[in-house]
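Here it is: the structure, laid out below.
Only one protein chain is missing; all other protein chains are in place.
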């Protein structure tokens, strides 16, 4: 059996944001065993799983990815939508549009230190939509 | 219920190619709610989701990844299969072998601007095989 839930996030600023609790609060009662897929319906934002405790990890993500994928790189052709647009597209594919997380004992089976990050790459990306799918 | 479909793509040249319509045309009638997994059975090509409108985005992907993962880097040990081989392996893992996409209302639930890219990293990679799996 497969259930689908649409989640609309509030607007987040550019950066890496821990949204684990916000996502889980939107989910219905989960099965004993299953899979949870989270899919972001955008090409300039991403979802990833990483350390859920120290804000510095999320700040270091920004420092790293902004260095490796610079806004407005001189060789970008796709420049009409601003300097943060093409870099956002590349980061979106480096980090990925979806997560597939096991469900065990009626809960998402994340490790102790794992949290879900919304990666917002645009300076003003607006509200983002995620489709959550539960397979049981 | 799970169904499996094998898809053989024609030969594509090195680069990033929008294959959304080609993939969807090969799928059977989809369930109301479900998941679609696409898995490429190769280690020097990848699948990713990104902007489906402007060809320049795909050209910029090539420029970016060829800079970050240069063909024939001086420190590569795995060099017997050509200068584009080890770089292709690294790009394949950076972008990933599979996509998991929600199915809603009988259709793949992509965002308005999302399309599926075949990322072909070899100069002459030949035909590529994808396994599509539908969970309902």
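Should a chain be cited, it is by its letter among A and B, assigned in written order, with residues numbered from 1 in that chain.
Quick note on the criterion: a residue touches a chain if its C-beta (ideal position, glycine included) is under 8 Å from a C-beta of that chain, and two chains touch if they have at least 3 such contacts.
Only a predicted model underlies this, so the values are computations on that prediction, with no experimental measurement involved.
**Q** Of the listed residues A:45, A:94 or A:132, which contacts the missing chain in the full complex?
**A** Of all options in A:45, A:94 or A:132, contact with the hidden chain holds for A:94.
**Q** In the full complex, which residues of subunit B touch the absent chain?
**A** 2-4, 37, 39-43, 68-69, 73, 75-78, 86, 89-90, 92-94, 96-98, 100, 129, 131, 133, 135
**Q** Touching residues of subunit A against the unshown chain: what are they?
**A** Its contact residues with the unshown chain are 31, 33-35, 48-51, 54, 56-57, 59-61, 63-64, 67-68, 94-96, 99-104, 109-114, 117, 135-136.
The rule is simple: only the chains that are shown with their structure count from here on.
**Q** Hey, how far is the Cα centre of subunit A from the one of subunit B, in Å?
**A** So the centroids are 20 Å from each other.
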